[in-house]
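Quick notes on the structure that follows.
Shown here: the complex without one of its protein chains, the others still in place.
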Amino acid sequence: MHGPIEIPTTDQVTVTGLSKPAMIGLGVGIAGLAATAALGTSAGDEMRHFGHSMLVAIVFFLSISLGALFFTLLQHVTSAGWSVVVRRVAEAMTAAFPILGLLVLVVLVGPVLAGKPWTYDWADHDFVVAHELIQHKAGYLNAKFFLIRVIAYFAVWIGVARFFSGQSLAQDVDQDKSRTLKMQGRSGICMIAFGLTLTFAMFDFMMSLNAEWFSTMYGVYMFAGAFWSSLATLALLTMWLEKRGQLKGVVTSEHYHDIGKLMFAFTVFWSYVAFSQFMLYWYADIPEETYWFNYRVWGDWNGFALLLLVGHFAIPLLGLMSRHVKRNRSVLAAWAVYCLVFHFVDLYWNVMPEMVNGVPGGDPATTGPQFSLMDLTAMIGVGGLFAFAVLKRIDGKPALAIGDPRLPESMAFQNI
Amino acid sequence: MSDQKKNDEIHGVVAYFDDVDSVMSAARKVRDAGYKKWDAYTPFPVHGIDEAMGTKPTILPWIVLGMGLTGMACGLLLQWYTNAYDYVFLISGKPNWSLPANIPVTFEVVILFSAYTAFFAMLGLNKLPHLSNPLHKLPKFRRVTADRFAICVEAKDPNFDADRVRAILGADTSEMEDCPVDTSRAALPLWFHAVMALVTCATFIPLSLAVKGRFATSEKPRYHVWPDMDFQRKRKTQTGWEGFEDGRSMRLPVEGTIPRGELRDDFELYFGVAQGSSVPPRATYDAGSMGGEKHEWLQSFPTAVVVDEALLERGRERYGIYCGVCHGAQGNGLGAVALRAKAIDAEQWGWVSPKALQSDSAKAYTNGELFHIASHGISSMKGYGSQITPKDRWAIVAFVRAIQASQALPKAPGDLPEGVDFEPVPTIKDVRLSEASVDAPAGGTEPAGEAR
Partner (left out) sequence: MTITDPSAFGSQPSGEDDPSVRPSLVEGVNEDFSSVTDAVAGIAEIPVERTNRAWIICFAISVSLLGMLGMLILHLITTGVGVWGNNNPAYWGWPIVNFVFWVGIGHAGTLISAILFLTRQNWRTGVNRAAEAMTIFAVVCAGMFPGIHIGRVWVAYWLFPLPNQMAMWPNFRSPLLWDVFAVSTYASVSLLFWYMGMVPDLATFRDRAVNNTRRIAYGIFSLGWTGSSRHWHVYERAYLLLAALATPLVLSVHSVVSFDFAVSQLPGWHTTIFPPYFVAGAIFSGFAMVLTLMIPARQFFGLKHIITMRHIDVMCRILMATGLMVGYAYSIEFFIAWYGGVQYESFAFVNRAFGNYWWAYWIMVTCNVIIPQLFWSKKLRANLWVVMIVSITTNIGMWFERFVIAVTSLSRDFVPSSWGYFSPTWVDVTMFIGSFGLFFTLFLLFLRFLPVVAIAEVKTVMPQAHAHGEDHGESHSAGGSAAAPASRHDA
């Protein structure tokens, strides 16, 4: 039904001419961050909005990288064949960890070390003194340990990402099949490290925004959103590289179909996790737990909650159901962009109510969303740096794991 | 003509194939020859044969989607109807119509509807079960479910021509035969039909019994399939038992037994009469039988009750709870109930207006009588002894006395003591009732003011 498969040569798939877009990304990123910082300092709210907008942007792109790392690990741990053609793209998406780590250190950890509640209320000594429950957690939520943990998370992520993309790139040259087995062998333990670091990183970055609230499911919830948005980015980036010619004839609608299926599956999974977390707290109705949802779902953030219900669940559920949607590149691209938008909405709804929560007299239930230009500039800024890191990684290297022994299998792959 | 005749006798032409390639190749040829009533038979779903046969995509997914949405509507409707409409009851403070709690069941109903639809619509679209197929009569055809492939072009096809079909199939086939029309009857033995008929009839028995039970009446007691604790080895109250000498199943209390907490040796406190006096009957106060010298009513308060500010405060609180609704917060007889009774002219049904407690007749009662009235009632007022403890009743008596004393102050403003701003409360005779005054909370000074 299709012709014999020709493995492309290294030259055909090598990406060139990305240094200029990468530098543009860097420029945009720095400009965006500068604008955010300027807006933040002039806002006169002791950098609260700046800190929270930046957190949304950082976690947005961090979750894309984390999802890509998970994708890479998943393919190795299951010795999957179909995904070889897109795995290099996923590997490239993990290149942003160092730059994101730097941002986290400067924007999130820095203020905490200085005792300033830009983002985290528990960084403020007086706040902790006033809250007995948070004193209980001081052994965990303190500046030094926070710094150590952040360094540990990024060390793990950067290390794992470098190992897998490094092995894969080396395989392009020497075609050594044993590298595949080596990666497969290490993927299991890396998966465990990934699971634990992601969970605790999300507890630290996101859950500790409201240091009194807790949920055992929160790590899973964040993971679901991360993988969802990461698949969307993977689809978009692959299409872009296909359009530029590097993956032309290699990636087929079969592969998009599979990515689309995973997107659909994680639409359902995210909804399942989000609903379970909400329903269990809503039902038991224990004040210490429900208040977090109370001002997110019933206060002025009610619109956002409904938007998530419809936009993050119902619409993509119906939209991504059909196989024709998943196999059509431009339609799938539109859905990928849609998914990214709603991942942002999800994070915004998680983070921003806490902006006024720690402030004396602040009540998120009556304040509601306070949009600012900073929300946008932070996304542009971090996004620019993310693009810079990813493009820089792809540039000059094959966009395809050309030495992978399962490449022919992946290229011939057909959905049943 | 001979072909036409032959077509009536055969079901179709069946060709057998040994591998996937030949059956696919033959299928393409039959498809291209334009036949409609034909099919390829394979032991497993062959990848790509749909295209080779030109099979159109099935509408099954749409049926399933439709039934899934129906399931959602049914699930939600069921939960709304049962818990929020037809049988409303409060559970753990949740709203009657609580969507988050209804999602799991709604989801399950969606799956239930969709899955059953997928299965039964598959059967329907394939026209299964179809137990008597002429192809099953061919011994060679039986290998098709194991390791062989076949194509059958049916004689019903308008373009059917046995020779042409044989020519088309002949290129790839390893073996070919005609499938005769199935003329034999009952493929299943007779006993099977008999058993099935019996079983079918038997399945109606429970249903008919249920229908009978629903519509028939009977004078016999319910038949207890499960005893449900209805019969227990014990004696019920107020029945007899030969095991005791007196033949009763219950024992009488020992002579002189006093129920716990019911010892009432302080006559002053419990009955409002002097110690040693005759105890008044536990009955509504009746001036004829109780007034005068029959009982030695207490003039002051029992020694067990200390009259102080705390007691008056307690009395005011209790009075507000139990008495004020009729007698009014200030004792003028203008409580909410009294006002309402007047508004609807309840006297025509024998209503007696609550007494204004400042009235001279009320003042004339001794403390003991007031206590008895509070305990056992007077005229149409019922007693409150069962609701208010004796000490609280005395507190109310003290408060009533306080009301009476305050209303007895001189009426002219100049005669009042320094710093007291006093105006007597209205009595029921001063009130001209309007709808507004009836609905207003009575007893306070505001409604009284409005009423005037």
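We call the chains A and B, going by the order they appear; numbering starts again at 1 in every chain.
Methods note: a residue touches a chain if its C-beta (ideal position, glycine included) is under 8 Å from a C-beta of that chain, and two chains touch if they have at least 3 such contacts.
Predicted model only: the values in this text are computed from it and were never measured.
Enquirer: Thinking of the whole complex, not just what is shown, which of B:Y116, B:F204 or B:F244 touches the missing chain?
Expert: In the complete complex, the chain left out is touched by residue B:Y116.
Enquirer: Touch as defined at the start, partner being the missing chain; which of B:D19, B:D32 or B:D266 qualifies?
Expert: Per the contact definition at the top, the residue touching the missing chain is B:D19.
Enquirer: Touch as defined at the start, partner being the missing chain; which of A:D258, A:D346 or A:D375 qualifies?
Expert: Here the residue in touch with the unshown chain is A:D258.
Enquirer: Out of B:D147, B:E175, B:D246 or B:D266, point to the residue that touches the absent chain in the complete complex.
Expert: B:D147
Enquirer: I need the residue numbers on subunit B that touch the omitted chain, in ascending order.
Expert: Missing-chain contacts on subunit B: residues 19-21, 24-25, 27, 39-50, 53, 55, 58, 60-61, 64, 78-79, 82-83, 86-87, 89, 91-92, 94, 98, 101-102, 104-105, 107-109, 111-112, 114-116, 118-119, 121-123, 125-126, 128-133, 135-136, 141-147, 188-189, 192, 225-226, 228.
Enquirer: Footprint of the hidden chain on subunit A, which residues?
Expert: The list for subunit A reads 1-2, 4-5, 7, 74-75, 77-83, 133, 136-137, 140, 177, 180-181, 184, 188, 192, 195-196, 199, 203, 212, 214-220, 258, 261, 268, 272-273, 276-277, 279-281, 283-284, 286, 288, 405-416.
Operating definition for what follows: only the chains that are shown with their structure count from here on.
Enquirer: With chain centres taken as the means of their Cα atoms, state the distance from subunit A to subunit B in Å.
Expert: Here the centre of subunit B sits 47 Å away from the centre of subunit A.
Enquirer: Once bound in the complex, which stretches of subunit A touch subunit B?
Expert: 1, 275, 278-279, 282-283, 285, 416
Enquirer: What part of subunit B is in contact with subunit A in the complex they form?
Expert: Touching subunit A from subunit B are residues 47-48, 92-94, 100-101, 103.
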